[in-house]
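A single protein chain has been omitted from the complex, and every remaining protein chain is retained in its original position.
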Amino acid sequence: MKIDVTDYQKILNQIQQELSGTKVTGRVASYVPELAKVPADKFGMHLYNLEGESFCFGDSDECFSIQSISKVFSLALAMKMIGNTLWKRVGVEPSGAKFNSLSLLEDNFGIPRNPFINAGALVVADVLVSYFSDPKAAFLTFLHELTGNDTITYNETVAASEKSEGYRNFAMANYLKSFGNMKNDVEDVLDFYFHQCSITMSCRELPQAFIVFANQGQLLGSDRQFLTGQQVKRINALMLTCGFYDEAGEFSFEVGLPGKSGVGGGIVAVHPGHYAVAVWSPPLNPKGNSERGMASLERLTTLTGYSIF
Amino acid sequence: MKIDVTDYQKILNQIQQELSGTKVTGRVASYVPELAKVPADKFGMHLYNLEGESFCFGDSDECFSIQSISKVFSLALAMKMIGNTLWKRVGVEPSGAKFNSLSLLEDNFGIPRNPFINAGALVVADVLVSYFSDPKAAFLTFLHELTGNDTITYNETVAASEKSEGYRNFAMANYLKSFGNMKNDVEDVLDFYFHQCSITMSCRELPQAFIVFANQGQLLGSDRQFLTGQQVKRINALMLTCGFYDEAGEFSFEVGLPGKSGVGGGIVAVHPGHYAVAVWSPPLNPKGNSERGMASLERLTTLTGYSIF
Amino acid sequence: MKIDVTDYQKILNQIQQELSGTKVTGRVASYVPELAKVPADKFGMHLYNLEGESFCFGDSDECFSIQSISKVFSLALAMKMIGNTLWKRVGVEPSGAKFNSLSLLEDNFGIPRNPFINAGALVVADVLVSYFSDPKAAFLTFLHELTGNDTITYNETVAASEKSEGYRNFAMANYLKSFGNMKNDVEDVLDFYFHQCSITMSCRELPQAFIVFANQGQLLGSDRQFLTGQQVKRINALMLTCGFYDEAGEFSFEVGLPGKSGVGGGIVAVHPGHYAVAVWSPPLNPKGNSERGMASLERLTTLTGYSIF
Partner (left out) sequence: MKIDVTDYQKILNQIQQELSGTKVTGRVASYVPELAKVPADKFGMHLYNLEGESFCFGDSDECFSIQSISKVFSLALAMKMIGNTLWKRVGVEPSGAKFNSLSLLEDNFGIPRNPFINAGALVVADVLVSYFSDPKAAFLTFLHELTGNDTITYNETVAASEKSEGYRNFAMANYLKSFGNMKNDVEDVLDFYFHQCSITMSCRELPQAFIVFANQGQLLGSDRQFLTGQQVKRINALMLTCGFYDEAGEFSFEVGLPGKSGVGGGIVAVHPGHYAVAVWSPPLNPKGNSERGMASLERLTTLTGYSIF
């Protein structure tokens, strides 16, 4: 089980060559106008390893809306702040259903199946709104510390756009409230949630944030233990089993890495002990995950011959 | 990320000490009389690493009914025989439901969510019944080659016992047939399936069979590529996302290894590149997985500080 | 609220004229070859009132496979034999689902929602198989007494045909058995059930059997109380709420009479205190009910200005 790191750039080049020409059948997310505007042919990838080396191609420096990828950050922050009490309010099981299913919640008496379906992310958001007097500021501070990059911020246009169309999230939040699993005002929690999802980052920046999950919780090039080893293990486990909605099994089966996707077309994945990697291509497959992004990561672990399995 | 192998026996001893005295609230499976007879206090564990070293404690040499653990073997054999065409008839997604749910099948038009829920295992059994003229003999041959141990065999009493109470499996098989996803006679497929589940193995023998999944498909101490690297990656991925019914997320979250449980109280897990391990303790938690077995494996990855994540 | 009975024949003539020329989009049931053979353009109707008068048109004397209409007879016989203990094993609520859904059973721990979905009819069949030493003979005797017509009998070809394709019913029966809600051998119960469904009757014969439900349980032209008033009320209530699978609401809403349909294209309906009526037209709508039969009965109550509502 050896991987020659000098090959990473060669492998990325091959992925770019193989996949940038291929036809995709997916569609760019269009439920909010801001996302619909993004050109479908954007394609970039960036791999960052524990040695601090970077490998990339294409539109890897262009920022895009990270959307649900932000759920990993809010989960990490909530775990850091309130620890295992979080698990009284949200489960750790794959959902076997769409990301925004309300029926699931009904079957589980208001306890979302996991923190990555929308209902679970709303509970996590509620935890942060309870914990911080200014949750939006605290969330940015967390990201700035994690990445050492204090330019990361919200896109207010996207946040407002999500809010104006966010009936299903309003439904979900009120539903959680009816079960007693939302402590704050629905409006406050959703304001935070829509902001969290609006953050823009590039393929270069995402692995800088996620490398901590490949490094047992320690910031790279520092001796700061940002998250505990157990926290990192659990977040990686959740990404693997629940990070791709109703396609988590497929991603695990084809790619074999913990990861998280967003409807902005981004996917970030982690190989613990080795690297973090992000890929961006806006067209989504029917399950809501970047079509070319999934393929790129399958190629990565196939060409390196190397996954967590 | 280093593990000192000389510590394995010490860690196993600690697990035995910590857990053999603890009270379990679970119950031994009783739906067939043969399983109900097994003493609840049996407890054994055996770890086998890629260096060929063995570490164990307790009742690790006693054979027990492997039950659903056999689904990994039948899946591996089917993948070896018919390759990726298998995935037209069975999915790779976690189910979010009980192992024997029929409703799930209804929602998916007769395609079981994955090969480890009962419906999926019946489709895999059907594949083997189609492929081999004597599937029961072929299955034993496969196990004998995999382990180098030709004493492994069926327990006819358990198989007959399962059959006499197997109304739900008869229901499932007929239901699959109604969707056209069972090619052979229901009786023939169930006869094979009940036999497959009746196999008895010990904690010592199971890792000898599963070490191939830690070794990229190569038999240990041989240069025979028994399964391809891709097959092993996929089987490990499926164990991780689907190996514990509606507790797959929990196992992944707490233990962080691919694994598979059976109602006989056995659990086997794999750390790719490192070891295979089996634990046996008959009392089951409410989700149908060995209560003490789950705890033992959680201790193993916590004490070694080391999981796939 | 008056209806001039001299108008019945005129109304039936109008229905024939209006509907026999119309295009139907439905398809004749084809899951068993015997049903698929029936010409799609067969169309007949027969109304029989409490004054003993008959009104009809078209193919009203031709026998067809009554299929699920037989569930009303088996229910009546079971209620007559074991009374209210029946309701411990089957519910009285509309299902909100397809007639052959297994998931429903799962949600209700093996108690079918009502006696007219397949699972419920199988429980009723099981009751009759337990009660009678020769249930098939007893069932015919019941029909002969009810109608005064001892030519009514089973179609063995249809029964055998149903059996050879009846995987879903085998699934259902085994599933009921797994919940302990089937006392006899699955084979025996299904043999009775497939026979019961195979009975052939004409539009003329069906109202002769159903007129008892319009007559408070008394045989017409006799003083024999064949069923109690309470039994008739309950059977009529069940026909209204559950007689048309997932289209019971629609039938109640458009027609406003208790009734029961079968996949052979027959529908029988009852206006308590007034008449029983049968209509036959093989093409089925997507919910499995005779398309032209539904329309005919809607016209009947609209043209008479008169339903139970």
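Observations
By written order: A, B and C. Residues from 1 in each chain.
As a convention for this text, a residue touches a chain if its C-beta (ideal position, glycine included) is under 8 Å from a C-beta of that chain, and two chains touch if they have at least 3 such contacts.
Only a predicted model underlies this, so the values are computations on that prediction, with no experimental measurement involved.
Shown chains touched by the hidden one, complex as a whole: A, C.
Among A:Lys10, A:Lys88, A:Arg168 or A:Arg224, the one in contact with the hidden chain is A:Arg168.
Only one residue in the set C:Asp59, C:Glu205 or C:Asp246 touches the chain that does not appear here, and it is C:Asp246. Summary of contacts with the chain left out: across C:Asp7, C:Asp61, C:Glu93 or C:Glu156, the touching residue is C:Glu93. Mapped onto chain C, the interface with the missing chain covers residues 1, 91-97, 104, 113-114, 216, 229-230, 232-234, 236-238, 240-242, 246-250, 252-253, 256, 258, 272-273, 301-302, 305, 307-309. Contact between chain A and the unshown chain involves residues 101-103, 105-107, 167-168, 170-175, 177-178, 186.
As a working rule, only the chains that are shown with their structure count from here on.
Over half of the residue numbers at the chain B-chain C interface are used by both copies of the sequence.
Innermost chain of the displayed assembly, by C-alpha centre distance to the whole-protein C-alpha centre, is B.
We define each chain's centre as the mean of its Cα atoms; on that basis chain A and chain B are separated by 31 Å. Chain A and chain C have CA centres that are 55 Å apart. Looking at chain C, no residue sits in touch with two or more other chains.
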